[in-house]
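Just one protein chain is left out here, and the rest sit where they should.
Chains: A, B and C, in written order; residue numbering restarts at 1 for each.
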Amino acid sequence: MSSSDIFIGETIGTAILILLGGGVCAALTLKASKARNAGWLAITFGWGFAVLTAVYISAPLSGAHLNPAVTLGIAIKDGEWADVGTYWAGQLLGAMIGAALVWAAYAGQFTAHLTDREIVGGPGAQATKTKAVEAQEKGAGPVLGIFSTGPEIRNAVQNLATEIIGTVVLVLAVLTQGLNDSGKGLGTLGALVTALVVVSIGLSLGGPTGYAINPARDLGPRIVHALLPLPNKGGSDWGYAWIPVVGPLAGGAIAAGIYNLAFA
Amino acid sequence: MSSSDIFIGETIGTAILILLGGGVCAALTLKASKARNAGWLAITFGWGFAVLTAVYISAPLSGAHLNPAVTLGIAIKDGEWADVGTYWAGQLLGAMIGAALVWAAYAGQFTAHLTDREIVGGPGAQATKTKAVEAQEKGAGPVLGIFSTGPEIRNAVQNLATEIIGTVVLVLAVLTQGLNDSGKGLGTLGALVTALVVVSIGLSLGGPTGYAINPARDLGPRIVHALLPLPNKGGSDWGYAWIPVVGPLAGGAIAAGIYNLAFA
Amino acid sequence: MSSSDIFIGETIGTAILILLGGGVCAALTLKASKARNAGWLAITFGWGFAVLTAVYISAPLSGAHLNPAVTLGIAIKDGEWADVGTYWAGQLLGAMIGAALVWAAYAGQFTAHLTDREIVGGPGAQATKTKAVEAQEKGAGPVLGIFSTGPEIRNAVQNLATEIIGTVVLVLAVLTQGLNDSGKGLGTLGALVTALVVVSIGLSLGGPTGYAINPARDLGPRIVHALLPLPNKGGSDWGYAWIPVVGPLAGGAIAAGIYNLAFA
Partner (left out) sequence: MSSSDIFIGETIGTAILILLGGGVCAALTLKASKARNAGWLAITFGWGFAVLTAVYISAPLSGAHLNPAVTLGIAIKDGEWADVGTYWAGQLLGAMIGAALVWAAYAGQFTAHLTDREIVGGPGAQATKTKAVEAQEKGAGPVLGIFSTGPEIRNAVQNLATEIIGTVVLVLAVLTQGLNDSGKGLGTLGALVTALVVVSIGLSLGGPTGYAINPARDLGPRIVHALLPLPNKGGSDWGYAWIPVVGPLAGGAIAAGIYNLAFA
């Protein structure tokens, strides 16, 4: 694959990933959305099928990493580092474009939500109170959850551990894919399984931190949240921003280590 | 494929698509339905598996476009326009037949619902109040949501943008399909992925307008709503009808442009 | 396939289908079940994955019809009637065994449910009141919905129409399967698609009558309901029993006619 195909594929793919992933958070959070309060299962299927759609579209161009932790894991496994920077750049740019597209698709809903007097919480109706209190204490804005992740209980060691564990599962599934599909690389069925693995991680390990498991997925939209001129948007919670970057990268590296020890 | 196979395949396929897609809206909206208020996730899986069933049945005859925006995107990509009219005619006729079949399957429920004194809303229990107020202001009838889409916040630019974005994702996934499945055309696995892409668009981008992303899906049933002699059915909201036609067609054309620039 | 393989395969397969399909109705209906009131989406996925499991297990023996309407449609399409009786006999016997196994798996729950003073309804929490009133008027017992289907609005023409429409969709998908999978017969992917078609029919067309779409699925368990010595079980609603037999058989025949006209 050429560098330009990698960059374009990762940019388009990650933009679609964040458009659809951030979109399902917007759909369930914002006022005047038909999907409001549709529940955690909808969030997890929404993110999972976002992965499916994004991988399916971008795989022919770039192999569809769409996640710096996946790129890191593959680089460690293969010992090839030449394209890592190109992948990461496309992923971060794509994530920012995707977050802006969420705003474009839900602009009216954002305005209605942020200018209403109703007390608003983050995504995940079940935890509204916990999150709202948390948000006020920490300065996280009422729609930040549409862009980036945040913990229910703020504890750096614990939050890092959860993100690392989730990412190890994801990257291990990606790395063993070649073993399952007879070395054919990422096919349609592999994209589907990867998507359902992401649903699984969301259902099972998403409770404490919202499962970033992808540095670009969290950092790109957080930058866009900081830049967008939304009324009453509140803070971007930069104090937490390093955890969904460092945790997933560590998880990707650990997964590659497990792969090289047990599967190679 | 012969013109008659195309026409028959698209008619049968789009009829099944709308029977099942409109059906899930009827199932969740109408009184005396076992599925009433089953939630937004049921709506999105219902439409997604409607696509799967319809594509699976009609693909051997016509390739299963079932959507004028898909037909447009493929025509632009391939530069072949000869069959576009045949596809579009079958799609519109099929959509009308499908909407009539929804009425046939739920006739008793329609009557019970429309003659009851209970205050009724559109599909999507979460937004009932918003929608009911909206409906009264605009003259959209209480069961129009079973036939056609409508916005939560009425704003032509915003609503067009949302429909365009959703359709770009759909048509881009359809156009890249040949790249994923080794040029074998639309196989069973491709039908499944396309269905889950539609679930994804519904979960993530359906909140503002109800994701028509298909001119025939919206226009055909709206015509049937206008024609059916339902009691107290209210208006067919013709003022909005152009948006789910123009938006998806624009989205299909933009997707073809992106494809030709980045993937061809 | 030998007659004994057909009979054994259909018996085992239909027993598993009804064990799992009736099981999800028991799980959501009965007191002291962890799944109580899990909602209509759980019912439809439960029946769909019941089809997947049953087809997957029995397909190597009998081709996994598991439904007299499917057997009828295939017989009309192929013009071969020799095995129809064997298929039907295995299907009815299997359905009765499956219904008895539901009772075996949920015996304690049946007793707790039927001897409790709480007012009980059928499956589908959303329609409890409608159904309970209906049940008392017609003599349908409080757990009959775990065994057999029943209409929300009792009207023979309407109920037949709904069952016919649902079965046409199912059997058409089964008949076109050979066209999709290169004539390989029912493979694993075909089983999965058929299962999701059943989920689709449940979500979209199950609201009025509970989608029997299979004579054996309804008649076999109704016989078992009549025979089982459950306390306070109420009537078996034999007045309705012909509709989920005649409707699906008519649907299967119509689907074969559509197939022979448009797809053959």
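We adopt the following convention: contacts are C-beta pairs under 8 Å (C-beta built on N, C-alpha and C of every residue); 3 or more make two chains touch, one makes a residue touch a chain.
Because the structure is predicted, anything quoted here is derived from the model rather than measured.
Peer 1: What are the shown chains that the omitted chain is in contact with?
Peer 2: A, C
Peer 1: If the hidden chain were put back, which of C:57, C:179 or C:226 would touch it?
Peer 2: Touches the omitted chain: C:57.
Peer 1: Out of C:192, C:245 or C:258, which is the one that touches the chain we can't see?
Peer 2: Residue touching the absent chain, from the options given: C:192.
Peer 1: In the full complex, which of A:162, A:214 or A:236 touches the chain missing from this view?
Peer 2: Answering carefully, the residue with contact to the hidden chain is A:162.
Peer 1: For the chain not shown, which residue from C:105, C:156, C:179 or C:246 touches it across the whole complex?
Peer 2: Only one listed residue reaches the unshown chain, and that is C:105.
Peer 1: So which bits of subunit C touch the chain we can't see?
Peer 2: Subunit C touches the chain not shown through residues 8-9, 12, 16, 19-24, 26-27, 30-39, 41-42, 45-46, 49-50, 52-53, 56-57, 59-61, 101, 104-109, 112, 187-189, 191-192, 195.
Peer 1: Please identify, in ascending order, the residues of subunit A that touch the omitted chain?
Peer 2: So the residues of subunit A touching the missing chain come out as 39-41, 44, 123-124, 126-127, 130, 152-153, 155, 158, 161-162, 165-166, 169, 172-173, 176-177, 179-181, 189-190, 192-193, 196-197, 199-201, 203-208, 210, 258, 262-263.
One rule holds for everything that comes next: only the chains that are shown with their structure count from here on.
Peer 1: For subunit B versus subunit C, what separation do you get between their C-alpha means, in angstrom?
Peer 2: Computed from C-alpha means, the inter-chain centre distance equals 28 Å.
Peer 1: From the mean C-alpha coordinate of subunit A to that of subunit C, what's the distance rounded to whole Å?
Peer 2: 40
Peer 1: Note the residues in subunit A that touch 2 or more other chains, in rising order.
Peer 2: Subunit A, residues with two or more chain partners: not present.
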